[in-house]
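As structure tokens, the structure follows; a few thoughts come after it.
The complex appears here minus one protein chain, its other protein chains still in place.
And now, subunit A:
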């Protein structure tokens, strides 16, 4: 074991550095689609917050829905500490003499230049995490006595309370009430010579944080978390202090949620309490579930896929599109039909094979297709889509049907539903990326 681990460590570090180099190149080579960079930036941040939620939900088995609240704390701590003094009057214009009168990044940046700016950002990111962690400790005292759904409701309530408190008029001179905080230090303030670092920075921060999380998960504490998840009574019998470990897991998860919240603020270059609603927690929960509860690499992959499809690849569905001529229409219809046919075929083929190989089906033989309900539904929906496609081809219209503003979210929801139906344990289950490359290897 010991012999194996050291090369693996170097492989991971090497791969990460290579990834950074690629991202740095993407950032600085002209002609790279901006949307790709945006998806990479936001994806890295969402990957971190999804992994932080996974510590709690996937590895410790505590179902918490407070992530947005902790992100809000991190984001606001970061933003309040880094608004430059000269901009404070502008940002806090509803509150005369608002703002804290100093800015960590500005002061450090003035003295030390770029390294000082970086140092300031790191300090403020960590402070954002610490504030979230302290609140997690306090809220954890009463709330962690609860289990499953009750814990979820309590943490959800906490997140809503935090949002209301931040928006409170009397706190306005610090939090700017319900108004936007902006003009603070963000990713575009960093340069390495003339190289832009907009996309590299989130990758570095998220990468380091996720690496630390992996270390924690693989340490004795991490194994204790997993033991609690699998069986609380057995874990306690083995001498694990339940209350301590649950609290620790809650605080670690919130700490990294705070950091990712601060990074989200940096990415947006502005922050407003209204966006940290329960809906944001659900987005993150969706990523965790889609990626696989208890899989760090699953959360990371799902985060990028989620951000990519919700922000980029599906956007064309929002525009009414008029095809230029009949040939384009024919091409469109054929591609659409090919996609539908291949997806239906894939589903039906796999399910047919799986059903036929089941022992109770062997004796019956004869049947050409044996499908579960989901297979039949796929077949029916596929046929209906093909008929619709044919109807569109025959009709004189050149405008693609259904495409209009709002349709994107419909398709997105359908895709999420399909993924959950067919990958009932998420894309990765509880496996990690390296597991996929190993030959069938049983885990304990």
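Here is the rule we use: contacts are C-beta pairs under 8 Å (C-beta built on N, C-alpha and C of every residue); 3 or more make two chains touch, one makes a residue touch a chain; residues count from 1.
The working rule: contacts and distances are computed from a predicted model.
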Listed names "3-isopropylmalate dehydratase small subunit", "Amino acid ABC transporter substrate-binding protein", "Fe-S cluster assembly ATPase SufC" or "Cytochrome c1", matching UniProt entry of the absent chain: "Amino acid ABC transporter substrate-binding protein"
Per the touch definition above, residue among A:8, A:274 or A:374 touching the missing chain: A:274
Contact with the hidden chain (one of A:335, A:384, A:402 or A:417): A:335
Per the touch definition above, residue among A:28, A:107, A:214 or A:321 touching the missing chain: A:321
Chain not shown, touching residues in subunit A: 33-35, 38, 42, 87, 90-91, 93-94, 163-164, 167-169, 177-180, 182-183, 188, 264, 267-275, 280, 305, 309, 311-316, 318-319, 321-324, 328, 331-332, 335-336, 339, 342-343, 346, 350, 404-406, 408-409, 423, 427, 436
